[in-house]
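So the structure is just underneath, and the comments pick up after that.
Of the protein chains in this complex, one is absent; all others appear in place.
Chain lettering (A, B and C) follows the sequence in which the chains are written, and residue indices restart at 1 in each chain.
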Amino acid sequence: MTQLRVCVVGTGRAGMVHAENFRWRVPRAELVAVVDSDAARAAEAAASLDLPHAGFTDLTAALAAGPIDAVVITTPTFTHRDLAVEAARAGVHVFCEKPMALTLAECDDIVAACESARVNLQVGFMRRFDPPFVTAKRDLDAGVVGRPVLVRSLTRGPGLPPAWANDVRRSNGMLAEVNSHDFDTVRWLGASDIVEVNAVAAALKRPDMRDSLPDFYDTAVVTAVLANGAFGVIDGVCPADYGYDARAEVVGSAGVLLVGELRDSASLRYTREGGGVSGHYVSWRERFKLAYELEAAEFVDSVQQGRPPRVGGLDGRAAVAAVLAARDSLALKRSVSVEY
Amino acid sequence: MTQLRVCVVGTGRAGMVHAENFRWRVPRAELVAVVDSDAARAAEAAASLDLPHAGFTDLTAALAAGPIDAVVITTPTFTHRDLAVEAARAGVHVFCEKPMALTLAECDDIVAACESARVNLQVGFMRRFDPPFVTAKRDLDAGVVGRPVLVRSLTRGPGLPPAWANDVRRSNGMLAEVNSHDFDTVRWLGASDIVEVNAVAAALKRPDMRDSLPDFYDTAVVTAVLANGAFGVIDGVCPADYGYDARAEVVGSAGVLLVGELRDSASLRYTREGGGVSGHYVSWRERFKLAYELEAAEFVDSVQQGRPPRVGGLDGRAAVAAVLAARDSLALKRSVSVEY
Amino acid sequence: MTQLRVCVVGTGRAGMVHAENFRWRVPRAELVAVVDSDAARAAEAAASLDLPHAGFTDLTAALAAGPIDAVVITTPTFTHRDLAVEAARAGVHVFCEKPMALTLAECDDIVAACESARVNLQVGFMRRFDPPFVTAKRDLDAGVVGRPVLVRSLTRGPGLPPAWANDVRRSNGMLAEVNSHDFDTVRWLGASDIVEVNAVAAALKRPDMRDSLPDFYDTAVVTAVLANGAFGVIDGVCPADYGYDARAEVVGSAGVLLVGELRDSASLRYTREGGGVSGHYVSWRERFKLAYELEAAEFVDSVQQGRPPRVGGLDGRAAVAAVLAARDSLALKRSVSVEY
Partner (left out) sequence: MTQLRVCVVGTGRAGMVHAENFRWRVPRAELVAVVDSDAARAAEAAASLDLPHAGFTDLTAALAAGPIDAVVITTPTFTHRDLAVEAARAGVHVFCEKPMALTLAECDDIVAACESARVNLQVGFMRRFDPPFVTAKRDLDAGVVGRPVLVRSLTRGPGLPPAWANDVRRSNGMLAEVNSHDFDTVRWLGASDIVEVNAVAAALKRPDMRDSLPDFYDTAVVTAVLANGAFGVIDGVCPADYGYDARAEVVGSAGVLLVGELRDSASLRYTREGGGVSGHYVSWRERFKLAYELEAAEFVDSVQQGRPPRVGGLDGRAAVAAVLAARDSLALKRSVSVEY
């Protein structure tokens, strides 16, 4: 079977995770190019990936240089629309990191371009491929705990994101850059669209950031109401210092599911001083290592099987819609309906 | 040392937990009377407790019958004020189950009566005595995870409460009857008063209850803002079907604490069909068995040592204040400031 | 109902656990006397227990002083036979700490005296009352994991025992003083008598102890064969430094049961430095607090209900038989059949 020839755009942290996966770990795919607007970084990435060329500084050049079947877009959110549309118009399948875009209009442009070009569009909600989350979804679908009543989802992570992502005006802030996953999880595990949100947020970890970015926040809680009546609760803390924490909990009409943990291996130790977990997740790279591989495999499989991917453009768009409503709720200090 | 002579008022489920503890398990205390307005139930309780009399049908009669040093009030919330004030005026120490009362004015009456009579007043927030919660508080006070940024607390329990407690107009509803503990936990572990709340609630488990009680709800989420800037998140589901679930989580500026679990013993089993926890908490009686004993011991100790108890009337009052604000938030569909 | 009047003999650590339980925590029992050959310790114990007298220096005096229904024997093992026989001959029910005695002949004397006097005899295998162990036994009896194939049981505890217990010639050593519980657990959960054992032991923690006690050992492993063909594996380490560790595991023909844990509460914490269990068992007093209470309640209940206790003299004797075979295996460096 032909290998899917993949070009990864963006060689930041997420970009390199994808690039390494498509280079080494995804069956029936081949990494053929990397793109970074910084030529030195592009060259460095290409070298570390054993690619036979020096990397490209824009997608246009990469597309021109040789046969590419698919792009993986990992650049800052405000660039997603243009890159995705360009790729789609070139007849290339699109994998787009989350958040899908800054506005619903941008999401619509991407969806329309992909539909028009008849290429696949997958959005990077890798939690949908993480074994604990997959198991929970399977249990929910099997009715093990009845219908969903309350879905909690949280993301807390160490380290501030890059500068642009801290600027709420350029990125929609932490709720978009970090908690997009939680909006998707609430909708996915809750099996219903989010129709209303209420958000609070503050700069509790890094109040100093407000000196230059008055809208900055690092701690947030969002309450959501789903179309089926269930509630959602999301929280985010970033930077969180203590590790990378991504968990969910679903109260159903007949039970509860607890999804995910903070520890990274089953090694416990006890000494006179106390008990400890030997090692815990300190990065999303470790926590979701397998999920990133599996979502990449799904991208390749869905393209090669000529079917839609399990997480598509409308899923990405729904999360953007909920994020925007939460952003408005922060500004208006009241509940806000989600506009789809 | 003299035994503290205790009269338990109310022989419902919580009443019998307290009565059995003071009868059998609390050092330096002696159960001398039980009161229930239903004479048959009073007699049955007295017999099951090996008491030398038949029980009383009102507190007045019990106080008249013989020397009593302390009362434990476990009757419906709307009766707390009158009973506590009567006991205080009789010079008797007061232990009052949660919620302390229906209104702040009632709380004030109880506090004033006890202060005036120079008797102790303790409120039944037994989670403050539960080992996992105590350990978390100790860790917080020791700065193990830094200052609190986000406190989550939940209570989900099986079975509907008695009829009066489902009637929001008589009881303030589930947020009062079930989640009082969580409002106290958020304030206690968050180390700061709750200043604002936003609540959502619905009848997701028992929509049929709304036929007779239009205000009934069984599922709720409350977001809280604390005076120190930290956030609180509370959820409640009752009836929850799957067991008795009381957990908390504190994100601090330097770490996170996870408090409590659903399982009741360290017995795991694995078979071809899967892995299981052999037994989990199905009732608050099992989950907080030790905490109830320890809060009773604290009541006795604080009286005998002539010092205030570790959980007093102002703690009970603060939870009532937050509950009332959450009730108003439900009605007004917006955030509400807590009036103290 | 009449209270069972209890006299505790021995006011060491185990003695005080029992004395406090019968004094404060066991329904329908009354602590009426304590005995210690050291008059000052007897007096101190009596005072700390709020007893109205100064304690006794021998059982004979206590029995003479007033009505006693039952004794609890917690003195060194080599004294058990004489005390138990004296109590039985006085018509008093006997609770005897483990190990029951040093030899099978001593065990036989105790059993015979109690049978002859028609008094109850219970042996202090409190693990049979510990919730995780009880749950495992219930699951086994219900066939959840099939018939037992392999039973592992371990005890590791901090701190050296008192001097006499380190002297193998006076106490039968750690396998008797510490691992008696494990021999009982293997037989109880394995549902079959131990017929053969093979033991290895060494002084790996405290080799210095061998200077004065050449037979001393602090680490041991015993393999056992049960009459039903199942295997048992026991290990012991004392002193263990890291806490008090008592766990078991049963492989059945259709599953496995894991029994017990090292942690004492469900408080977890994570910081940048790692994850931790906030608190773990540092003493058998904490680990088996509830089990000690429950075995005391069983002692009272079985006497008052006129039925044999759930753990009797033959259970104590069977553990002694297995311990003696393991002791011989150490000396002979080969497998040894258990003589019953």
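Here, a residue touches a chain if its C-beta (ideal position, glycine included) is under 8 Å from a C-beta of that chain, and two chains touch if they have at least 3 such contacts.
What you see is a predicted model; the values in this text were computed from it and never measured.
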Legend entry - Which of B:E86, B:D218 or B:D241 contacts the chain that the document leaves out: B:D241
Inset, instruction - For the chain that's not shown, point to the residue among C:Q3, C:T79 or C:T223 touching it. - result: C:T223
Inset, instruction - Specify the residue from the set A:A90, A:L104 or A:L258 that touches the hidden chain. - result: A:L258
Inset, instruction - Specify the residue from the set B:R263, B:R285 or B:R310 that touches the hidden chain. - result: B:R263
Legend entry - chain B residues touching the omitted chain (full complex): 158, 241-243, 245, 262-263, 268, 270-272, 274-280
Legend entry - Chain not shown, touching residues in chain A: 1, 23-28, 50, 131-132, 135-136, 138-139, 144-145, 254-261, 264-272, 278-279
Inset, instruction - Identify the residues of chain C touching the omitted chain, counting contacts across the whole complex. - result: 145-146, 149-150, 152, 156, 198, 200, 202, 204-205, 219, 221, 223, 225, 229-231, 233, 235, 237, 240-242, 245, 251, 253-256, 262, 333-335
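We take it that only the chains that are shown with their structure count from here on.
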Inset, instruction - Examine where the copies chain A and chain B touch and state whether the two sides share over half of their residue numbers (same) or under half (different). - result: same
Legend entry - Rounded Å distance between chain B and chain C, as computed from the means of their C-alpha atoms: 38
Legend entry - Centroid spacing, where centroids are CA-atom means, of chain A and chain C in whole angstrom: 56
Legend entry - Euclidean distance of C-alpha centroids - chain A vs chain B, Å: 41
Legend entry - Touching two or more other chains - residue numbers and ranges from chain B: 145, 254-256
